[in-house]
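Rather than the whole complex, this shows some of its chains in their spots.
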Amino acid sequence: MRGLENYPAFGFAGWCLRGIGQVVFQNNPVSGAIILGALFFSSPVYGAISIFGVLVSTATAVVLKADRGMIRDGLFGFNGALVALALIAFTSEDFRHGAVPSVYLTVYIAFAAGMTTVVFASLAALLEPHKVAPLTMPFVLVGWLFLFAVLDLHNIDAGPLAKPVSPSQYDATIQYSLSTWYRGIGNAIGQIFFQDNWVSGYLIVAAIAVNSRISALMALAGANVAAFVAAVYGAPEGAISDGLFGYNAALTAIALGGFFLVLTLPAALYTLFGVVLSTWLWASVAIFLEPIGMPVLTSTFVIVTWLMLIGVRGFSALVPVTPAEAATAETNLAHHRQAARQNPE
Amino acid sequence: MRGLENYPAFGFAGWCLRGIGQVVFQNNPVSGAIILGALFFSSPVYGAISIFGVLVSTATAVVLKADRGMIRDGLFGFNGALVALALIAFTSEDFRHGAVPSVYLTVYIAFAAGMTTVVFASLAALLEPHKVAPLTMPFVLVGWLFLFAVLDLHNIDAGPLAKPVSPSQYDATIQYSLSTWYRGIGNAIGQIFFQDNWVSGYLIVAAIAVNSRISALMALAGANVAAFVAAVYGAPEGAISDGLFGYNAALTAIALGGFFLVLTLPAALYTLFGVVLSTWLWASVAIFLEPIGMPVLTSTFVIVTWLMLIGVRGFSALVPVTPAEAATAETNLAHHRQAARQNPE
């Protein structure tokens, strides 16, 4: 696949596939392709719109002459894909399958995807001194801004945000069952891409495993811990089963569990701490946003991960990896062990 | 006029006139004087309070011994003028003409204007590494804080914020007409200074043109694009005609269209992109603020312009100008052409 990317047309396609993979930190076109398959399996509309989003935001970066290396790694693409998915998800009557967008909405999505590229560059500049990545914050910010405005633009038919976006919208009396768990885990991974389809969720785990087994394991572990903590603290069955407590936790687990921190024992405990925080604080952000009817998106993951990484150089028990150096959890660990062998303390 | 400013009294008056001009990026006392005329034409109360605001915030900077060059350029004045206008506008029963403030409210406004000077210095320090200006954010922050508190301070008679501050407060059934357009453009420029007076708006365009024809053109172009985009997306007639979609867009157009970016073709397209975003996102911020009844002020302009400028050094298709170097769109262009002649690529 690497060889094909040297041909211009294949090259651009490869950058876009990596962009899809980067949503879950996988800089690998094969991972991106499998994820795309999982989206098409869940709904062709979602599959197509994610291609549109990643295409527009990557093309915007090319036109503005952004850093070539970052474009090639798909870093300007993943927020575009996510914002396109979100705008379909929250304007469609049928959240599960999504509706084909009108011309108005398509133009609107294109601007939103383009804006994620600009916001990515700005956040990267702001975070540069702290060696922390923008993560999915461009998507969250642009997503909120564009979702709000929809309500006032009468030529875009906004569905009534039919999807529950806060735990209080679920029935608190339903009992937990086995399916709460296996559907909940799959849905948590699926929700990262707005898919209410637990089979797609497990396909996405497989896509991650192609590039990094540690990250795939972390995604599952994060979703499991989230379901467990939410259940212990009495969260409604529907919110757990729909994966709402878990999608931020799964992302936090991948980010802290090996990708931006070398996976030592202290880092594993630090990751567990972050996963528990992400679980509780999803509910917190949901309640904060309830009066204005906005969804949490992946804001909890970004807030927790930023707060846990920005100050990490002050904690000598942990070994951070800069965004520029972070490749996979496995290579981070290998580099660290090699460095430790060369400079034994 | 430059000569007169060497005399202390005239000097301070000149700094204040430049302060009025700086609201629309014009470091020129004649522009400031014409704008002041436009305000007095619309309402003597608004004219007088803007003088009070610019005076207090500039004097605060003098007392605190801030940078002389920045004081002279009116940079500590424009946020003071705006916050004074806003506090009158949103506490008066009659938004159009404004009410003479009580002693309580006058003291309150003085503190608000003084605070903009402090916030300007802080934002300038925070943004310094990114070569981006605080813009009108000191006004927006202080304005929000001081407008909220008014509701609880019983000795200030807050009007019921009679002015619609969100598109949903307008009748959606009224048809667009010719006056929607020419009033809408004038009002959009007028709204920058809280004036519901389209004639004043065109006077302000003339004031800008005295110092920079490109900026005047950009203000008009920004307001026109905003009206067009809002109409295409089905915004209510009243919101367009009152200039609500346009005032942020006009400011974004001036800022990006030649002032902080050299006006090349890519910059013109980038500005168009920003203007469209400012139009849509005004509605977005309005809806976000609706539960607490707060006005958008110029927050959309600041957010869009910051996000589009902070990361701009990562886009080699664009040529940024630092706040310290930015004089007028015309001189930015001239310097760039001269530099290009001397160092042909």
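Per-chain residue numbering starts at 1, and chain names A and B are given in the order in which the chains are listed.
Everything below uses one rule, namely that contacts are C-beta pairs under 8 Å (C-beta built on N, C-alpha and C of every residue); 3 or more make two chains touch, one makes a residue touch a chain.
Because the structure is predicted, anything quoted here is derived from the model rather than measured.
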| item | value |
| --- | --- |
| Entire complex copy count, 2 subunits given | 3 |
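In this text, only the chains that are shown with their structure count from here on.
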| item | value |
| --- | --- |
| Rotation angle (°) superposing Cα atoms of subunit A on subunit B, nearest 5 | 120 |
| Euclidean distance of C-alpha centroids - subunit A vs subunit B, Å | 36 |
| Subunit B-facing residues of subunit A, complex | 63-67, 104, 108, 111, 114-115, 118-126, 129, 144-149, 151-156, 291-292 |
| Subunit B residues touching subunit A - in the complex, by the definition given at the top | 129-130, 166-168, 172, 232-235, 266, 270, 273, 276-277, 280-281, 283-288, 290-291, 306-318 |
